[in-house]
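Below is the structure I would like to discuss, written out as structure tokens.
Shown here: the complex without one of its protein chains, the others still in place.
Order of writing sets the chain letters: A and B. Residues in each chain are counted from 1.
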């Protein structure tokens, strides 16, 4: 990029402060910015970082004090995102419908679909307009892919998966593999229970690399609109992830878990089967949830409870506690000894 | 499906109760069943759910009371599985040997193999009868794949992996990648130790999506017959997973772990290297196992111990304990003070 501060102010409909002819060559976080970069400052508390920054100009909130050319906007981070989108738009290779893709019978393709080499699309799949499918991705029979979806390389969709619009699925994710269900026979052998349910994924969901979302014996596994799943997440059969929920890397949901909308889950946390987590609840990283979580609650630890953080701090003082109890015993021994002698 | 209850009773060799002409259109769990569905009830304790269910008919155990048309069988869940298998048989696309698959020299293909486009089968691989290989799967040199195996899309088998019969491997699983072995040189650099062992997988094993089973420097990593591994599981080099063991999602086994037959491991549990877990032992979700586990034992927590669940409950009361000890100190202070004064 190579643009004046005045042009950027215009783009963001922000208020220019200082020299509009200041030339901006890049975008950067405040602490990594170099000469020529535009950074952003949301709060006055970052004043020291601003003073130390090499950024040539900054995007700031209306009330923030500045020491250099600036653009004032209501939400500087959002403005920064706008600029990132403008100057670094998502760029997918243009394949059209590559001749080396395998398109099955009765497949419906929307307008402007972009399908890379070695993609396999099985019988009866429907792709909406503007869908991009990267090389090597596999789409099983009768899947439905909404308009504007992007499937990166090596994604696997088992049959009858339903994706809403503008879903992004990163490489290696597996959607609709069999739920983990077996019936123990008397001799200890395990009989596979057929998994013939569906996976249904709402609009604007993003699914991370190598994440797995399983289908169920019957019924649906559901990821509601706007939910975001990081990499290497496991979603068990029949689970429901609420709208706009955020699941960090390596989170695991057993079967039939229900997350309300707006739930946040930290990395490597796990949730036992048939648990319900209320709206906007927050589950800390590495927590192990084995009881329902109230809406809005924050839980921590294994087993995960609201006072989990305090318990963890207490546990760090366990050595002291053992010492204190030993000392109490000695003092009591002494008191009782004196009492006996007296 | 569209079948009479009498026909289903015949199929299951069960005992018909009520109107045999009752029309069944679907199978469903009791709580999700709609009119036209057949559900199943294993125990009288589900009587309230049965009363509330919209299921048109039920599959029940001989002793269970019913309020609608029913089929009685010894094991209703197993009967339900039979019906699922009958009405929703596994359906793989029919590729024959797709012309776009790459089949190396000296490959032996059994009868009725079904190989999708963009599959790569390297030199010297042997595929048994009725093997299905989904698109994009890679089978390294000299692998042996038993009859009836199903490899879903994007599976990677490194060379010389041995699969028994009827093994199912889900998408993205990686079997036989190098074990994680390095030799620390004096300057801190790490020299790779060659990993030339094998991975051997028994009959009727099922391996979940994106699960990894590593090969060893020397010797075999073994998954015994009938074991079931969920998604995103890590099996380190030289480990042995016993027959009919069940490993839930995101479980991790370090190197040289030995699980006896019938072991159950909950999600996200981890087992340190060289640990032996006895037959039918049970390891709770998120447990961290750093000592051998006796046959039949149940362990919980990190470090995993038999009394782990009780310890977890105690730890939830740690705040109380700190208060109690503080109070004891005050009472002792008071007693000692009075004693000194007296």
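Just so it is clear, a residue touches a chain if its C-beta (ideal position, glycine included) is under 8 Å from a C-beta of that chain, and two chains touch if they have at least 3 such contacts.
Treat the numbers as computed from the prediction; the structure is a model and nothing was measured.
Enquirer: In the full complex, which of B:22, B:234 or B:282 touches the chain missing from this view?
Expert: Of the candidates B:22, B:234 or B:282, B:234 is in touch with the missing chain.
Enquirer: Just name the one of A:68, A:100, A:126 or A:191 that touches the chain not displayed here.
Expert: A:100
Enquirer: Considering the whole complex, which of A:46, A:72 or A:154 touches the chain not shown?
Expert: Answer from the full complex: A:154 touches the omitted chain.
Enquirer: To test your reading of the contact rule: which positions on chain B touch the chain that is missing from view?
Expert: The missing chain touches chain B at positions 102, 104, 118, 120, 122-123, 136, 138, 141, 154, 156, 158-159, 172, 174, 177-178, 180, 182-183, 188-194, 196, 210, 212, 214, 217-219, 232, 234, 236, 250, 252, 254, 268, 270, 272, 288, 302-303, 305, 307, 310-311, 314-315, 317-318, 321, 324-325, 328, 331-332, 335, 338.
Enquirer: On chain A, where is the contact patch with the chain that was removed from view?
Expert: Contact residues on chain A toward the absent chain are 27-29, 32, 77-78, 81, 84-85, 88, 90-91, 93, 100, 116-118, 134-136, 152-154, 168, 170-172, 204, 206, 208-210, 226, 228, 230-232, 243-244, 246, 248-250, 261-262, 267-268, 285-286, 301, 312, 315-316, 318-319, 321-322, 325, 328-329, 332, 335-336, 339.
In the analysis below, only the chains that are shown with their structure count from here on.
Enquirer: Starting from the mean Cα coordinates of chain A and chain B, work out the distance between those two points in Å.
Expert: Computed from C-alpha means, the inter-chain centre distance equals 25 Å.
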